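For reference, the structure discussed in these notes is given below.
Omission of a single protein chain aside, the complex is shown with its protein chains in their original locations.
In order of appearance the chains are A, B and C, and numbering begins at 1 in each one.
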Amino acid sequence: ACGSAPDKGSSSGSDEPTTDYLPCMVSDAGGFDDHSFNQLGYEGLEQAKDELGADWKTVESNSENDYKPNIDSLVAAGCNTIVTVGFALSAATVEAAKANPDIDFVLIDDAADNDFNGKVDAPNIKPLLYNTAQAAFLAGYAAADYSKTGVVGTYGGQPYPTVTIFMDGYKQGVDYYDQENDANVKVVGFEGGDKGAFTGGFEANEKATTTAKSILDQDADVIMPVGGPIYQGALTAIKDSGKDIALIGVDADFYETDPDTQPYVLTSVLKNMKQSVYETILAAGKGDFDPTAYVGTLENDGVGIAPFHNFEDKVSPDLQGKLDDVKQGIIDGSIPVKSYLD
Amino acid sequence: MSTVEADVETDEAGRPIVAAHGVLKAPTIFALFAALIALVLVFKSAAGDTTFRLASRTDFVQLPEVTVPANGTGWVVVVLLLVATAASASYAARRLRTPVWLVSAYVVLALTGFLAWAAAGESLPVVGLLAGALALAVPLVFGALGGVLGERSGVVNIAIDGQLLFGAFGAALVGSMTGSPVLALAAAMLAGALVALILGVFAISYFVDQVIVGVVLNVLVVGFTSFMYTQVLAPNADSLNSPPHLSAVAIPVLGDIPLVGPILFRQTVLVYLLYVAVAAVTWALYRTKWGLRVRAVGEHPKAADTVGIKVNRTRYRTILLAGLIAGAGGATYTLVSVGQFNREMTGGGGYIALAAVIFGKWDPIKATLAALLFGFATNLQNVLSVLGAPVPSEFMLMLPYAVTVFAVAGLVGNSRPPAADGIPYRTG
Amino acid sequence: MKLALRDVTKRFGTLVANDRISLTVESGEIHGLLGENGAGKSTLMNVLYGLYQADEGEILLDDKPVHFRDPGDAIAAGIGMVHQHFMLVPVFTVAENVMLGHEATGRFGILDIDAARKRVREISDRFGFHLDPDALVENLPVGIQQRVEIVKALSRDARVLVLDEPTAVLTPQETDDLMQIMRQLKESGTAIIFITHKLREIREAADRITVIRRGAVVGEPPPSASNAELAAMMVGRPVELTVHKDPAQPGPAALTVRDLRVTDDDGHVHVDGVSFEIRRGEVLGVAGVQGNGQTELTEALLGLQAHVEGSMVLDDVELRGRSVRRVLDAGVGFIPEDRQGEGLVGEFSIAENMMLNRSHGKPFVSLGTVQQRALNAFAQERLDQYDIRASGIDQHAAQLSGGNQQKVIVARELSRDLRLLVAAQPTRGVDVGSIEFIHKQIVATRDSGVPVLLVSTELDEIVALSDRIMVLYRGRVVGIVPAGTPRETLGLMMAGEQPEGSAA
Partner (left out) sequence: MSEDTKPPAPEAERPPEEEQQKIVVARLATTRELLREITTGPVMTAFLSLVLAMVVGSVMILFTDEHVRSTAGYIGARPSDFFDAVWTSISGAYEAMFRGAIYNSEGLDFQARIRPITETLNFAAPLIMAGLGVGLAFRAGLFNIGGRGQMLLAGAGAGWVAINVDAPTAIHLPLAIIAGMVVGGLWGGLAGLLKARTGAHEVIVTIMLNYVGYYLVFFALSEQNILQQKGSINPKSAPMPDSAVLPKLLGVRFNLHAGIILALVAVAVTWWLLNRSAWGYRFRAVGANPSAARAAGIDVGRTYTTVMLIAGGLVGLAGVNQVLGTVTSGVSVDLDAGIGFDAITVALLGRSRPLGILAAGLLFGAFKAGGFAMQASENIPVDIVLVIQSLIVLFIAAPPLVKAIFRIPVKEAA
């Protein structure tokens, strides 16, 4: 069956850009649908360009080889702002930024400081960083409070700092809970440093599932998988276990991004990349690009934890209050949270 | 005139048999490992007790937990290992090969000792360890079965990875569109068979080098599925990439057998299908007319041709069947482990399956065991790293691969493929 | 059943392997097919058997034209064939091989192996074969494998039976047995096509003879024709059927082998306490049915066997424990029995093959670089000298005919400074012209003072070339006898019977 032809010349108006400003983005090897920072950055950019009425260009990288050519091709395409994602793109971003001083760069999750002098290596790069340890600390505290078995777990994709920072904060949160409440809640799956349970990649696969199962086998009743799609493995493990296990999301609020998880999410450790990318691009589009590094903290709501949603009734009534206190303590520095961003 | 006769044991050709060479390999390796474990115990002695948990909390029959002192167990094991070494040496002295049961016993003992040491102060979930090993091995076993079948008929199948991946893709797509796990599985199997068909057209009909076709098919499938994923599946994830999830179904009675039940009989339908597949393939290959012909075609196609067997038709049928099986393995990824399709989600599993085919010496049962060994090593790494092994995670992650290299180089050695494996058959 | 081939033509590219060949066989008749190597005998039979499709011509069974698309059709029409190169699956048992293609099955396609065993026993008892249905074919000596092939063909109740050079791997006595069986079959009405290039056999067995040369029928001589007549017809010119050589002038012992024992990985003993010596300027022939340790003996000398005990001393140099390369360096020349498998690299040019065992240094390699010019000059020279028929030194070895391939190997080995020549089956599957030539070369080598170890399953060849003959049976020396020993005695020795008064 054939439909009728639309009138000639009429095009769906929203496609036509109303501004010359062209924001662009390069993913790292994870691709834009990594359920993690690439995706959140992408969504932030999308939101901003829609609001600006701008066109945009995005390119995915499949390997380390692709970073430079991808950035170069965006430079050649006349982009005004280029968002790059991940420490892996740091060097390529710095190089491109130096070569193209009139283009603004936004680098997610890296300080763009490859000579370690404490300063960003090019004046036209804005690093977006997130001290997720602070938020994970709160999640760890909540997990410890919620746990009935006295065991909570976590595992990661690969021992990258952007991954272990969650696990580290989480563990510190649990330890703080133990210390404050004279409890003995144990963390399985992370020992500190790069010692812990890792699936060896950021794919959702059987390894992610069995690793989660091994953690549940240790009687853990809260689990926090860190590393994009690997949470799907934990979800499978929880469903298969037939037990009452709580899941802690990372990056975004799983309750909203993946409805499948709703019955299980205790809370999520939020890394508000979407918001900060959106704000940065919006500002850049209006000509107010500010290259000062942005560090998301509890204080500026760049990181945080999501509401308990379905678990509202399951957590102890005074938990929210305690969390608010801890949060305040972290913000004012009375509760120290260690992370590599210090 | 007198006849030359020897009063020793002889083979079918009437040649005397003295002793197998290389009988010393087993006792040497045995002794080496016993010494290694002893050394570990001396230099890094483990404090505390180790608990072996033989049942999970929800089990119908609760087997007691076995708690043993880590160090003491270690030493008992060392002594037992030395006994086994002596036994093996006595076989060698009689110029006999160490029997398989002794090797198996040795391995189980050594593992127990190692686990008691590694999990000192913790409790080790034996059920979880073994069930997880099985789960990790499922797609590998399917893939390896497909590989064994193909190679037994003389077609080298490097494209197992492509079949798994395309199977996963097919299952995700059809599963999402129809919501039916049965149709999803069927789609996965057809997808695997489609890859096999392309392999057949090029390798059997057009005599293209089978290694080339296999390698290239893998790339083709990666390219195609990744392309479709980005362009079609990901933007329409709700309707096209949310296949039904297969959950575990306990088999009544069998599922309640202590220890064995939770490991083997509380699995998904795919795992039960796997049991059937392994048994059926093994049985069919060795006991049926079809199997005899498949093996004949893989060993000596011309001989098969001269007795009226259609060589290439047999090969086509066999690899299509192999494709169906490998495709079913692909369904595991999307219907069981993950619940959606992701690009390159097999993570090279097909290559591991290929290794299992060779490791298993082209025998369905041995290839299955090889895949299980790999699954076990992987899950052992999982469990130990969750327990908090005092080793950097990179080395833990290396474990399954290093174990495989060791097993292949140290224990298996030379393996002989079917004689006509990889050689296209042309008729005059 | 009456079989007729009419004007069958089969081409391989430009080569006409069969050129309008016609042939008839009545039931109860043995039809001998005679022709030198490469004449097109096997090709014709493969056309008959459906393995090849004829380009022209037709096949008639009981005067009705038939068309065989594949062997299945031929088998169904009652044609059975024992192939020149055995069509047995080595890793299958005898019973499995026999049942393959017409398996008896129970429910669900389950193999009825017992039925197959019974069938094997039945047929082998009928002919006195003593076959163990459960033995693995790869463990059987070739003589026995031959029987498996015959049982296989008979188990299908073939009414036309093709035997393509069945006697090549048999002792004289076994050959006689086979003839007996053929007569038995003939009596029961089977039509038999019997292929060979051994004149004696064909004269003895055949009722009618067809001789083909270069793909075409050149005559249908009566069985009463003389050897010389048949040979001349086969080759197209009168041939010398005997090798001319002067009496040996043996010098001192050059190679001394003591208590040699060779076992394989599984512990099977292939060579069992063998001792002998060869003097300079002497040919020691090793006779025996294929698979009685000859291969392992030569390989042990070359250092190709892993488990060797005893000693092998060549001019005061112990060869045991030396690597192949060092054995070759010690002056051992080697013509392996499996020409394409071990003697040549098929996809290498003739020139490249000429340096196969001299890739480590002078004269063809210097400073790690192949001296193309020296090699080409050398290869060209040998090409001319040995009359190797090829398009040039760049032609790939695989494209040469068997005889020319063998000449390449002989040329390569005899061009080195030898202290011992080990020649295994030097003329197997080689045409008559080349045989003459190779035989002359071996005799010339002997006459130059080099000791020669000659292994051959062709008793004629052993008798013609050897100065002394050593007979091997099941890895042991049955006896070492002088060249003039009667064939019958040698035949019995090859079956393991020790002649009185012979020194082992």
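In this section, a residue touches a chain if its C-beta (ideal position, glycine included) is under 8 Å from a C-beta of that chain, and two chains touch if they have at least 3 such contacts.
Because the structure is predicted, anything quoted here is derived from the model rather than measured.
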| item | value |
| --- | --- |
| For the chain not depicted, the shown chains it touches | A, B, C |
| Selected from B:216, B:251 or B:280 as touching the chain missing from the view | B:216 |
| Options B:73, B:267, B:288 or B:404, residue touching the unrepresented chain | B:404 |
| Selected from A:22, A:45 or A:74 as touching the chain missing from the view | A:74 |
| Absent-chain contact - pick from C:96, C:272, C:352 or C:461 | C:352 |
| Missing-chain contacts mapped onto subunit B | 201-202, 206, 208-209, 211-213, 215-217, 219-220, 222-224, 226-228, 230-232, 343, 348, 351-352, 354-355, 358-359, 392, 394-395, 397-398, 400-402, 404-405, 408-410, 412-415 |
| Subunit C, residues in touch with the chain not shown (by the definition above) | 13-14, 302, 304, 323-329, 334, 336, 338, 341-348, 352, 355-357, 359-360, 365, 368-370, 372 |
| Those residues of subunit A which, in the complete complex, touch the missing chain | 2-6, 29, 57-60, 62-70, 72-74, 76-77, 87-88, 90-92, 94-95, 99, 114, 116, 158-161, 194, 200, 340 |
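Note that only the chains that are shown with their structure count from here on.
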| item | value |
| --- | --- |
| Closest chain to the centre of mass proxy, which here is the mean CA position | B |
| Centroid distance [mean C-alpha coordinates] between subunit C and subunit B, Å | 43 |
| Between subunit B and subunit A, distance of the C-alpha-averaged centres to the nearest whole Å | 37 |
| Euclidean distance of C-alpha centroids - subunit A vs subunit C, Å | 74 |
| Complex contact set, residues of subunit C against subunit B | 12, 46, 49, 51-53, 70-76, 81, 83, 86-92, 96-97, 99-103, 105, 108-111, 132, 135-136, 139-141, 144, 152, 263-270, 272, 291, 306-307, 473-476, 478, 492, 496-500 |
| List of subunit B residues in touch with subunit A within their complex | 53, 56, 58, 123, 125, 127-129, 131-132, 135-136, 138-139, 230, 234, 245, 247-248, 332-333, 336-340, 342-345, 347, 378-379, 382-383, 385-394, 397 |
| For the subunit B and subunit C complex, residues of the former touching the latter | 1-4, 6, 11-22, 95, 287-290, 292-293, 295-296, 299-300, 302-310, 419, 427-428 |
